[in-house]
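Note that this complex is displayed minus one protein chain, with the remaining chains in position.
Lettered A and B in written order, each chain numbered from 1.
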Amino acid sequence: MLTYYRARTLAEALEVLGQKDVEGRVLLGGTDLLVGLRHQQGDPPRVLVDLKGVTDLGDPITVTDDGLRVGPTMTMAELASHQVVRSWYPALVEAAVEVGSVAIRNRATMVGNICNASPASDTAPPLLVHEASVRIASVAGERTVPISSFFVSPRVSACGRGEVVVALELPRPVPGTGSAYLRLTRRWGVDLITVSVAAAVHGDGRVLLGLGAVGPTPLLVELPSGLDLQDRSAIDGALEEALVVATPISDIRAGADYRAAMLKELARRAVQAALESTRRAGDGSPVRN
Amino acid sequence: MADALRSQAVGVRLAGGVVGTGIVRYGGLERAMGAQKYVADLDFPGALQVAVVTIPVGCADILAVDTTAAKAMPGVVMVMTAADLPSPMPRYGVSHIDRQVMADRRVNYYTEPVAVVAAETQEQADAAARAVKVDYRELPGVYTLEDAVAPGAHLVQDATDPTVRAKDPLRESNVLEEQTVAWGDIAEQEARAALIVEDTYTYPMMTQFPIEPLGVVAEPDEVGGLTIYSPVQHPFLVQRIVAKLVGLPLTRVRVVAPDPGGGFGGKQIPKLEPILAFLALKTGRTCRLMLNLAETTLAIRRAGARVHARTGFSAEGDILFQNAQIDYQLGAYADVAPRVMTKGSYIGGGPYRIPACLIEARAVLTNTTVSTAMRGYGAPQITWSTESQITEGALKLGLDPARVRLRNLVENGEEFVKGDYPARADGEWRQVVEKAMSLAHWDEPLPENRGRGIAVAIKSSATSGLSQSLVRLLFDGSALVYAGTSDIGQGARTIWAQTVADELGVPEADVTVISGDTDLVPFDLQTSASRSTVFMGTAVVRACRDVRRQVREMYAERVGADPADLGDEPGVVVTADGPLPLAEAARIALGSLRGEFLGQGTCRLEGRKGHPLGGDASFYEFNCSISEVEVDLGTGQFVITRHVTVCDVGTELNPIQVTAQDEGGSIMGLGQANMEQLIFDGHGKLLNPGAIDYRVPTSKDVPLELLTGSVQNHDGPGPYGSKGMSEGPILCTGAALGAAVRTATGVKITDLPLTPERIWRALRDAATDTV
Partner (left out) sequence: MDPRFATESQVTVTATINGTPSTFTVPAHRTLLDALRTDLGLTGTKSSCTEGECGACTVMLDGKAVNSCLVLAAEVDGHEVTTIEALSPDGGSDLQRAFLEQGAVQCGFCIPGQVMSAEYLLSHNPDPTVEEIRSAMSGNLCRCASYNRIVEAVRTTAQERVNSRG
């Protein structure tokens, strides 16, 4: 039994979501939610709280000298075409343009995608390597959670019942930072990932990898500092150690051994692509209009 | 080609008319505008909406069905179970009358209907369906070929249904039918062979995946009759089966078949119509059931197969023998799948000159969704093996695989199936191969990591059949043609419009095509086997000729001429003063009473008793496909850099439609080769229904270059020398692609689909083998 509620303010949304005897769900893009509702048997009382009309969430996207603030209504399509995002977080754009189809991307939101907390989320690995943080609001106030703690288990995020993610914040990259996102799929057209890797080579020398579909949540690993990224066997060695945290499974999309092997292969390629990207990197200077 | 059909061939030649040109598709504009009404678009105010109750396993005894709660729910008008139907449970089928209208005491495949709910709204029906309690005991069903043929296997059709297989000598097994195709002395050829290739190939079950899902509306009338709305390819078959099941004469059962949004064989044989018919008659209300795409993928299937093949070659590349055992995986009921087995295995040796052949085929029942016709009809499954074997033989002998095909290919008129019921080539198939090789630049060297593979395939078309057509030439010179062919996207309506336009001299925009209604349209056996151009086309031409004859006779009478002095040519009456447009002659003939001319045409081909296929094929579809791939050795992914497909079509009646079908069939075939597969759990439940996880090609999955071509020697039995088309391009894509991957990577893969994972695994295994 479904009720639709169009909230006008954040406080109103939180109040409705906080109802005890009714399951409140946030409705943004709806591209995961509506599929999920259709597949759910049974009919518990449920209210969908549409946030798209909320007037006090701030702008969909704000750029400052310190970084980027993405509001909950920002769609994948809007994000992927944003000049600053393309310059500062190439891996995120590379991921965003792969989420579903054009029609999906016109509705699906960044925030909705991370709250869905799929271990195969495309945007999670880039957000991990760019060290995003998540601002969560509840009736008790706001709190911030680093993205690396945001994914708790499959389909479970740190945003709990009665809470709303109000912003995704990305720190401005240090000059000389580059990133890339690679994904392996079963066909060239629209597809869920078999395995994916985001890599960021930060200007301060850190190399971070975000791993998709090889664990109960997207995973973040860091390669040892001082690694010579031109040295293939050094990278392979570092990857061998770093990737032990991955626990790929066999499912209808792929076998565990294939995933494990592809993880290494993609990671190797992603690091190289991220390195390439540093040579084209936005230098982090503020966008001048 | 069947002599009986050849002697009837209308033998007209293209004469610069509309036939042979790429006029835009009849009805295409309405489709592009969203104006064409598919079955789900039809409005039935006040109709009951239907939901189906199923259990989550593939094989179980039904102990009890409790509908009490469901019946009491708001809006529910009826909850129908087996108890509401006649006892014993009515069954239907084509060659085997084995399929339950709904599950009675036993569920034999996952999603077999256990109950159906009719309610005022869809939500009410769905809610009530969830409230039906089914008490069942799961049985150890057989879901794979291996399980089904193992000793002591659960019998899919067993003693609980004594009437079904009572007289069947194979009833103690899950083998429903067998066929052996044999000639020559295998042992003798084995002794001569310089090389023997032996391997086992698997072809997974797939699904037709039409974008328009299945849907049925059953509308009872006030006097006990029924109208069924269903986008079926065989409306007259549905009519016959439903009438028999509910005990009505044919005239009281009308089938309205809106043009299907894709069929590919999955909309041929009744599936939901019988159950909706009973529901409508019992409730006295119109009942409407519309599935979505995922539910459709659960309801229709292509038979999977497993082939063990042993092929012998001389050192020069002659194919000496082909010895194969093939099991086709049917499903829980026969449907037309036994014929899929017989048709596929009949041509299992390929279109070659082979001294000895032994093909032993079985159609095996399993507790899975009933497999039915699908484009290719048994040929893709065995061709995957036959052609892969030949590629392997050629490569091992150091010979060019294309030239090995040419070396062994039969000539026009030569037997490629020998024995009491031989088959002879009906075209210049060598030209098809040569054209494909030319389009593919076969002899040009390839860069590294690229491979190129070739395959050929043959498919028998209809071996008997009947199509009837009516054509009306109206007073103002416009015309109607009634032709029961289902336009499933192949463009049948366009062909009839073109034909009537030329035969009667009517502008093609003034020709109306009526189909899809058993009340209005005369009998057509079915839309399948690429038969319609030949069978219905011939009937349409004959109907037009009948009109022309009547016009001549009446015109002669009107003007006081001797009909023998008037000549007959398409579109005109030839008088002493020259050709007179037929429409004008018709008006003169009809005079002040006006009226119209009504012509009738029939094309009938009787079968041949004893023939393994029921008769000689009316024609063959012959195809040559060449694929070229570039493989990413690190991931196993590949890009199809080029794909070429050439078919022998006799005559292209509409070149654009032929090209669209050739491209479409190629892309579908490539998808079936590299990404399509159904995946199950251990209880027979499908894990990847629908579009999320059943992969079909998108616009980004097409070959970088896709080239199609036709060989046209005007040597077909259909109008203007045509043969049928649309299945050719899908027949051997697996083997062509497999051969391309083989030459690109060095690894041979024997299981479809050729996914990146499978290729990676084969590469890895090959690497460890050599260590």
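Just so it is clear, contacts are C-beta pairs under 8 Å (C-beta built on N, C-alpha and C of every residue); 3 or more make two chains touch, one makes a residue touch a chain.
Note that the structure is predicted; figures quoted are calculated from it, not measured.
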Next on the checklist: Please identify which residue in B:58, B:697, B:738 or B:753 touches the non-displayed chain.
Outcome noted: B:697
Item to check | Touching the absent chain when the full complex is considered, from B:20, B:58, B:90 or B:210 | outcome: B:210
Checklist entry - So which of A:11, A:102 or A:245 would be touching the chain we can't see? => result A:102
Checklist outcome for this item: Touching the hidden chain, out of B:454, B:488, B:617 or B:732, is B:488
Checklist entry - So that we can see where the missing chain sits, which residues of chain B does it touch? => result 22, 24-25, 27-38, 40-41, 43, 123, 208-213, 259-264, 290, 292-294, 488-491, 656-657, 659-661, 663-668, 671, 690-692, 696-700, 702, 706
Item to check | Residues of chain A (touch criterion as defined above) contacting the omitted chain | outcome: 1-6, 16, 19, 21-22, 27, 29-31, 34-35, 37-38, 45, 47-48, 50, 52, 77, 100-104, 106-107, 189-190
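One rule holds in what follows: only the chains that are shown with their structure count from here on.
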Next on the checklist: Need the CA-centroid distance for the pair chain A / chain B, whole Å please.
Outcome noted: 44
Item to check | Interface residues, chain B side, partner chain A - complex | outcome: 127, 130, 634-635, 637, 639, 675, 679, 687-688, 692-693, 695, 697-701, 755-757, 760-761, 764
Checklist entry - Taking the complex as given, what residues does chain A use to touch chain B? => result 41-43, 184, 186-192, 194, 252-255, 258, 261-262, 265-266, 269
